[in-house]
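Below is one structure, written out as structure tokens; comments come after it.
Every protein chain of the complex appears in place save one, which is left out.
Showing chain A:
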Amino acid sequence: MADKVILLDFWPSPFGVRARIALREKGVEFEYREENLRDKSPLLLQMNPVYKKIPVLIHNGKPVCESMNVVQYIDEVWSDKNPILPSDPYQRAQARFWVDFVDTKLYEPADKIWQTKGEEQETAKKEYIEALKILESELGDKPYFGGDTFGFVDIAMTGYYSWFEASEKLANFSIEPECPTLMASAKRCLQRESVVKSLHDSEKILAFAYKIRKIYCV
């Protein structure tokens, strides 16, 4: 049976980006469906009744939810090319640990940077940079978090890399002087074909961020 793969997504989402990249890394043909988050489709509500969020991967009619869960699933199903997780159990545990760190420590400050202003935004900025510095320390001299090859943690981070420029403009700071080697790795990731095809340009993301700030009355 031919594989039918649908991705329910929202174009600026740093989480949706992860699923798109993973599918393209594996050369999987998929149908991208844009969701209007203020008017979610019946399909989205049916396929992700617990969280009602994107991205949702629908593979031959069956849903997989939560972005890094989707990435692991894609890696396991289309295991013949471009492995995303390493094969060694210890390295896999380290990759999972750092993805968990990214999702618990970057998420809130990143959100607060574009949802708030003044002192609250300053605090968020500091926390964000602190978390990025820890990640940079973990990256060390490696071209990618995965070592020589683009992998699980790099995919998780690329969603945030796509928002770097917008975050810098919104909170008036520059990430590169704080985290130069992380930025070098980010640039490397952002040039990858699967990433280029999966991202919208940073101008569009910035325009979207300003729009959202108006809604939050910032």
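The criterion applied here is as follows: contacts are C-beta pairs under 8 Å (C-beta built on N, C-alpha and C of every residue); 3 or more make two chains touch, one makes a residue touch a chain; residues count from 1.
Keep this in mind: contacts and distances are computed from a predicted model.
One subunit of the complex is not drawn; among "Glutathione S-transferase", "Importin subunit beta-1-like", "Eukaryotic translation initiation factor 3 subunit B" or "Ribosomal protein L1", its UniProt record names it "Glutathione S-transferase".
When the full complex is taken into account, the listed residue touching the unshown chain is A:K62, out of A:R38, A:K62 or A:K81. Considering the full assembly, A:P89 is the residue among A:P89, A:G118, A:G140 or A:P177 that touches the omitted chain.
Check A:D3, A:E31 or A:D100 against the missing chain and you find that the one touching it is A:D100. Where chain A meets the omitted chain, the residues involved are 50, 59, 62, 64-66, 69-70, 72-73, 76-77, 89-90, 92-93, 96-97, 100-101, 134.
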